[in-house]
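Presenting chain A:
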Amino acid sequence: MEDLTEMLKGTLEGCVLEIISREETYGYAITRRLNDLGFADVIDGTVYTILLRLERNGLVQVTKRPSEVGPPRKFYALNDAGRTELATFWAKWQYVSSRIGKLKEGGA
Partner candidate 1 sequence: MSFWETITGSDLTRDWKGFDARAQALPADYQAAWEQIVTHLFSYGSFTGRNLTPIADAALGLLEEASADGQGVHEVLGDGIAGFSAALAGGAGARNYRDRWREQLNRNVARKLARLGG
Partner candidate 2 sequence: MGIQDMIEGKKQWRGHVARVKALPPDYRIVYDEIQRYLFKVGPVDLVDGDLLPGLVGFFEEGAAAGRGVLEVTGADVAAFVDELIKDSPTYADID
């Protein structure tokens, strides 16, 4: 689906945290994962700025590893603070989506 940019704002960071939590990975692979998931509008630059913010906020551990096709890549893994942040994200997501679901069913 397209034109999701505005709606995804604020949740993409959680999505990136979730992807990183599965296995250590790098920027371009994260974008591809999100694109494959159906978020076609997500671009590398957006993921890059999110990763920069996660790094600055001390939520990820960054390791440079050599790559076969080019310069060394920065790989990202969650640290404890990142795992806490991810749990908070899912709790918030659960809350928001259940409230919105209720609103749609007319029960709120």
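A few points about this structure:
The rule is short, and it goes like this: a contact is a pair of C-beta atoms (placed from the backbone, for glycine too) under 8 Å apart; a residue touches a chain by one contact, two chains touch by 3 or more; residues count from 1.
How were these picked? Simply put, all candidates are chains of the complex that A comes from, given by their letters.
Keep in mind that what you see is a predicted model, and the values were worked out from it rather than measured.
Taking any copy into account, the candidate from 1 or 2 that touches chain A in the complex is 2.
The touching residues of chain A, counted against candidate 2 in their complex, run 26-28, 43-46, 48-49, 52-53, 56, 67, 69-71, 73-74.
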